[in-house]
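Only a single protein chain was left out; the remaining protein chains are all shown in position.
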Amino acid sequence: MASTTTTAPETHTGVKLPVLEREKLILNERSYHWITERICGVVENKQPLLWWLLFIPSALIAAIGVGGGLFHLVSTGVGVWGNTNRVMWGWPIVNFVFWIGIGHAGTLISAILFLTRQNWRTSINRAAEAMTIFAVMCAGIFPAFHVGRVWFAWFLAPVPNANAVWQNFKSPLLWDVFAVSTYFTVSLIFWFLGMVPDLATIRDRCKPGLRKVIYGILALGWRGGNRQWSHYEMAYLLLAALSTPLVLSVHSVVSFDFATSVVPGWHTTIFPPYFVAGAIFGGFAMVLTIMIPARFVYGLQDLITMKHIDNMAKIILLTGTIVGYAYLMELFVAFYSGAIYEMDAFKFRIAGPYWWAYAAMMSLNVISPQFFWFKACRENLWVVMAIAMCVNVGMWFERFVIIVTTLARMWLPGDWKTFSPSAQDQMLFVGTIGMFLALFMLFLRFLPCINIAEVKWTKPEADPHFDDKEHHPDHGVKAEPAYQKELV
Amino acid sequence: MSTTRKRVYGYLAEFKSASALYKAAEKIRDAGFRKWDCYSPYPIHGLDGAMGLKRSILPWFVFFGGMTGCATAFALAYSTQVVIYPTIVQAKPANIFTVPAFFPVMFELTILFSGFTVLFGLLALIQLPRLNHPLFASKQFHRATDDGFFIAIEARDPKFSPNQTKELLAEIGGANIELVEEED
Amino acid sequence: MANIFPRWSNLLPLKIAVCAGSAAAGVALAFAYYATPKAQVVGYQPSQPIPFSHKIHVDQLGLDCRYCHSFVDVAGHSNVPTGNTCWNCHQHVQRESPKLAPLHKSMDPAFPGYDGKPIEWVRIHKSPDYVYFNHSAHVNRGISCQSCHGDVHKMEVVWQDQPHSMGWCLECHRAPEKHLRPLEEVYNFNYGDADVTKYSRDQSVKTTQDLGLKLKEQFQVKPKESCATCHH
Partner (left out) sequence: MSKRIWHHPEVPAGETTVSWRSAGQLEDTPAFREWLDREFPQGAAEMADESEAETSRRSFLKLMGASTALAGFGMAACRRPESYIVPYTKAPEWVIPGKATYYASAMPRATGATPLVVTTFEGRPTKLAPNTLHPDAAGTDAFAQASVLDLYSPSRSRRILKAGKPAKRAELDAAIAAIAADKAAKVGFLFGADDSPTRNRLRKEIAAIFPAAKFYQYEALTPDSMDGVRMVADFTKADRILALDCDFAGIDPQGPVTAFFDCRKPEGKGYDQTPDAAKMNRLYAVEAAYSLTGGMADHRLRVAPSQVAAVAAQLARELGVSGIPSDGAITDSKQLEWISAMAADLKSHAGKSAVLAGSRQSAAVRQLAQAINLALGNIGEDKPLFAVLTEATGLGTLASLKADIDAGAIDTLFLFTPSNPVYDAPADLGFPAALAKVKTSIHHGERTDATAHACTWHIPAAHYLESWSDARSARGTYTVVQPMILPLYQDCIAETELLLALLSADGKLLAGEGEKGAPSPAYGAVRKTFATLGGEGDAAWKKLLRDGFLPGSQYASATPAAGPVSPDTVPAAPAIDSLEVIFATDASVYDGRWIDNAWLQEAPDPISKLTWDNAALIAPKTAKELGIYDEIIAIENPRALGSPDGEGENRKSPIIEVAVNGRTLEIPVLVSFGQAENTIIIPLGYGQAFDKDDELERKPANQSHVGLVGVNRGFNAYPLRDTATAYFATGATVKSTGKRYSVALVQEHSAMYGRALAREISTIDSQDDKGGFEKQLANVKKQGNDSHAPTNISLYKPMGSARWNPGPDGKAQPLINDPLHQWAMTIDLSSCMGCNACLVACQAENNIPVVGKEQVAKGREMHWIRMDRYFAVQKDNTFDADNPALVPQPVACVQCEFAPCETVCPVNATVHTEDGLNAMAYNRCIGTRYCANNCPYKARRFNFFDYNKRNPLIKHNLYRGPLGEKTVGEANHLQKNPNVTVRMRGVMEKCTYCVQRLKDSVIRQKRGQKQEALVAGKPSTEMEVTEKTLRIPVDSVKVACQEACPADAITFGNLKDEEKSAMFRAKSGERNYDLLNYIGTRPRTSYLARVKNPNPDMPDAKFIGKATIHMV
């Protein structure tokens, strides 16, 4: 972080504080047009070979894994999965929680970082939001098809009916239905609204033809007038304000599925914050996993800079440490409960038949992010990528530990039996990975993957007072001044 | 086509930067224009003040939207769980004390309804979707979503006069001043 | 650059929204009306192999329900009469009526087409397989045939009179007084407010519903609403 000292306002004590220069969010003094060209180029130019190499296999895997897997499942029965009367929720719910966790970074980046004026988000929020949408779509498949009679899943909707029966609003699963569908809907609105000005940009660059018509419709006729921008910015702020509690609530509600149960190892008040931290943790890891390669492939190094990666690495470090704390706190609470069922639940997680899952979870989620304390690690993309991959895998294991290990060793030892996933379990999970990648590839191909308008706005000259040197002595350095905290 | 009389939409002028646009806007505001707008590829901070725009009314819409959602959820849950068909579920009370169990759904529906209000409220306020607009006919206007900064003053404005307005625009730094006409 | 969308397209989204909205509302309303048992099954009136008239047998001749539906008060199932039951009378009465050919085919060895096979009546009232409805539990506690089957005694050809949906069942389980009668009146299709005085000297009891309310207390009728009442 290079810093230069310039003149700064006096504090009330009269001490002149040095102003640290913020690192530039856009390197090389790129022009507005360059930004437009570069980002729209991704959509307008022919896709690199790598795109096809990724898209075709992912789409095939998605078709076979998700399409074929679900067909077999629905036509035959949930028994094609590995779930048993002992472990009623096996891989499907592990995968559900995994994907829904990943689906947190997008909205979090957009909403919370927007509210906290973290301008560095602008380069990554679009892709992260897309990731949210796709991850929630992948996640939704599991609980929806996990029910034994999927053709009666509409029983979950409070529709007036001749049977005069209603839903149970005390059930966390019903909360989940509302939470996940709300989250998906609001995320979709947020994503789409954010994209409207950029779609207009693409529209305006298109030659007349079908493309222009389609982008024209999607852009809704956006003109970029300030009378639109004014409401638009308010809408964006409101959505951010709504999404912030929403994003926290979704994984809290998912965690209620566990926390409100009586199952030892699930029934714990630490779950909501623990799950939310875990979701952010895993979500950022997934953003890194996807953005680092995309940055190279599309030459977006000037927009997604090392600063972005550094910031995300720091968030991973923070949330990873929170998650690690939660893991340890769980153990302590179990020990402190004095109840053999609680203590055993954790004893068997650590040392029981699935000890390897616990070991994987601990080392990948708690130990691996600790490397981010070191700047060298944060700056080496290979290391960052490796740790992000570790976290992705580790977070999957966390859900596996929570769900499978616990259910396989519950209250009555006479009932204990371990769980083995079936081929269909694995097929569907791989299928959703394929679906996620394929959708992401399509997103890169057809939609602006970086928020063009917001990125332009972070340029220093975007400030209307850029030229007023007298009023703003620190002009030209940054869009918003940040003063170092007073040292007392 | 050629015989049709075209209606004048207004003048479109380009400005070189956000700062230029800002200052120009202040001047047009001071000149007392009402039907005019600044066009930029990104939202320019403070331009609302420079244009004399009021704070958006959208938050009020959303507030009521959210309240509706919350009330809907509460009414739905309470009526079905307590009033119409109370069921015995883990011996949890079927009276007012069961309401905490409804909080998650109340919260979610609050957000959901608010989200929809934001979307539809915004579209209503900015009058979109509107796919056809005279400005789109301008040869330079496409740069408004790329790197162009424009001001358009509409002919509908009572202060509009074909010559003076053009002069005003030129005076405050507008370039490429263009008379935009509605196609028909 | 020119406008790629014609001017009329500006109102199109609104038009589409209005049309789609009204279409959705229409579908929902139609669905709410037609996709319910009330619309689907009430009035189902198939033709039967023998045009048996309840009107003649019950209203004109005064047969008791239990003459034919003989197990209605002892079993969960209300039986349809055996061929024998019909034959008891009809070997003497209206023996030559051509309408009774199926009965002869089933019961009369002297009949040319006799095969001894039972008559296949078309089923009208059908509760789903997972519903356990017990006739005896109702008729022995003061719920009349009429409450669920309507004015069968006026029917030339029987049709389904009530929707028999779960919501409909619950209506009565929540407010049985509308249907409760003295046990003596369960099979009386002409029971009405006029009969109430026979059973109550209390002047305030004027209507069948008043009496029902009283009977509800006296018989300790507390219909259940929980699932296992009908589903097991």
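In this document, chain identifiers A, B and C correspond to the written order of the chains, with residue numbering beginning at 1 in each.
Methods note: a residue touches a chain if its C-beta (ideal position, glycine included) is under 8 Å from a C-beta of that chain, and two chains touch if they have at least 3 such contacts.
Being a predicted model, the structure only gives us computed values, none of them experimental.
Undergrad: Over the full complex, note down every shown chain the hidden chain is touching.
TA: Checking the complete complex, the chain left out touches A, B, C.
Undergrad: Which residue, A:55, A:134, A:166 or A:190, contacts the hidden chain when the whole complex is considered?
TA: Final answer for the missing-chain contact: A:166.
Undergrad: For the chain left out of this view, which of A:31, A:47, A:84 or A:185 touches it?
TA: Within the whole complex, the residue contacting the unshown chain is A:84.
Undergrad: For the full complex, which residue in C:15, C:95, C:126 or C:206 touches the chain that was left out?
TA: Of these options, the touching residue for the absent chain is C:126.
Undergrad: Touching the hidden chain in the complete assembly: which of C:42, C:58 or C:107 does that?
TA: From the options C:42, C:58 or C:107, the contact with the absent chain belongs to C:107.
Undergrad: Given the contact definition stated above, which residue among A:410, A:433 or A:447 touches the chain not shown here?
TA: A:410
Undergrad: For chain A, which residues touch the unseen chain?
TA: The missing chain touches chain A at positions 72, 75-80, 82-89, 143, 146-156, 165-168, 170-174, 177, 257, 260-263, 338-341, 344, 347-348, 351-353, 355, 407, 409-420.
Undergrad: In terms of residues, what is the contact footprint of the unshown chain on chain B?
TA: 82-83, 86-98
Undergrad: May I ask you to list the residues on chain C that touch the chain which is not drawn?
TA: These residues touch the chain not displayed: 27, 30-31, 34-35, 39-41, 44, 46, 71, 73-77, 79-84, 106-107, 115-123, 126, 128-130, 132, 134, 136-137, 140-142, 182-184, 199-200, 211, 214-215, 217-220, 222, 224, 226-229, 231-232.
The criterion applied here is as follows: only the chains that are shown with their structure count from here on.
Undergrad: Just give me the whole-number Å value for how far the CA centre of chain A lies from that of chain C.
TA: Roughly 56 Å, centre to centre.
Undergrad: So the centre of each chain is just the mean of its C-alpha atoms; given that, what is the distance between chain A and chain B in Å?
TA: Centre separation, chain A to chain B: 28 Å.
Undergrad: Counting in whole Å, what is the centre-to-centre distance of chain B and chain C, each centre being its mean C-alpha position?
TA: Inter-chain centre distance comes to 59 Å.
Undergrad: What residues in chain C touch two or more of the other chains?
TA: 1-2, 4-5, 10, 170, in rising order.
Undergrad: Return the residues of chain B touching two or more other chains; collapse runs of consecutive numbers into ranges.
TA: Counting only residues that touch two or more other chains, chain B contributes 85, 87, 129-133, 136, 142.
Undergrad: Help me check something: in the complex, which residues belonging to chain A touch chain C?
TA: 160-165, 204, 208, 212-213, 216, 221
Undergrad: So in the complex, which bits of chain A are touching chain B?
TA: It comes out as residues 31-33, 36, 158, 164-170, 172, 174-175, 178-179, 181-182, 185-186, 189-190, 193, 197, 200-201, 203-205, 216-217, 220-235, 238-239, 242-243, 245-246, 249, 253, 256, 452-454, 456-457, 461-468.
Undergrad: Using the touch definition up top, name the residues of chain B that touch chain A in the complex.
TA: By the definition above, chain B touches chain A via 17-19, 21-22, 25, 37-48, 50-51, 53, 55-56, 58-59, 62, 66, 76-77, 80-81, 84-85, 87, 89-90, 92, 98, 101-102, 104-105, 107-109, 111-112, 114-116, 118-119, 121-123, 125-126, 128-133, 135-136, 142-147, 152.
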